[in-house]
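A single protein chain has been removed from this complex, and every other one stays in its place.
Moving on to subunit A:
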């Protein structure tokens, strides 16, 4: 029906046509939707008029100090794709399966004009403080930008830091690993293939650093980190990481730069979220070990405590662990939920840039929640089994899905085949659990039998 699924005879299309991907969810009540349309429109309108006011002052000020500014026209569009995306967020997922707006949103993020660039909130929150002795850098230290598009949608831009074929060096700890733009993109596709729909839409984009960042930003600090390299390329850097000499600048060729564009969620003022430490958080030190790494009965303790003692929360954590294991992301220290949906809401799978670092290694410790708790959602297990079958092979559907990104290829073949291998290992862990505890105990029915 949509452009995204239009390719006939494709494995991906077959997958999405499978009954498992057709299970309908209960009807949504007003409390099951994140935002009210009127409220959001009002919020949007206010933002646009504030922007136009500020832009006027800014242009006057710039003219006074002889800086040329590119005045980008802003359009107020009540049908903007990002707006529809925000309105579609509900208790069950970030978007629905048949939502053709997501493809529009991806398209817009990839091609819409950029009207402004700025640092992200967590970078600004650091207030320019750099502590070079910190081994684990706060997330605000990493180079990423908030880009505003012509229709006022916002996207988080993470520039390319590593070539596709490069792996994380073997001596690197998970907390110093690179941030990979292709991992962000691939994580979104994987999440969609797994039918979780908990990752905000991400698309790759080639950015003109000069025109689309340097010339559009109003942030003096951001402008000051731009320079021209000896090879005549335009470069910019993350201030703290550059000052601390942990990371060099990111450079374009000569000013075109690859990166991932990740759609913003509704602002915290209209849709508050809370960030919760992952019970299976790592020690984030060279030597320390977290409790779960030494205590095989760790899950028994977790199960007894709120909010993991009731509802779907623990099962959601296990979904997330499976997702992270497939990508090889060891850096899931926190997860976020929308406050509005309470404890049973889905978990947002944010910040996946540290996945897909090593195709030759499967980090089994990421699966600890599954292997220690020995429980899994029935719907998840059925889909995983489906994706292990040759007709729906995970690597094939992922390759096909990723092929739709403008920056293709997103993942190299070894990464794709690693997905199949890891999927096998997940299923083996589940099998072991079933053998030990019985299917009744392990596979938790969350859906009506569909097949």
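Here are a few things to note about the model shown:
We adopt the following convention: a contact is a pair of C-beta atoms (placed from the backbone, for glycine too) under 8 Å apart; a residue touches a chain by one contact, two chains touch by 3 or more; residues count from 1.
Note that in this section contacts and distances are computed from a predicted model.
Of "Thioredoxin-like protein, putative", "Extracellular serine/threonine protein kinase FAM20C", "Mitochondrial ribonuclease P catalytic subunit" or "Light-independent protochlorophyllide reductase subunit N", only "Extracellular serine/threonine protein kinase FAM20C" is the UniProt protein name of the chain excluded from the display.
Of A:15, A:149, A:235 or A:381, it is A:235 that touches the chain left out of the display. Remark: the omitted chain is touched by one listed residue; of A:156, A:213 or A:249 this is A:249. Think of the hidden chain as still there; on subunit A it touches residues 132, 135, 170-174, 176, 227-231, 233, 235, 244-249, 251, 286-287.
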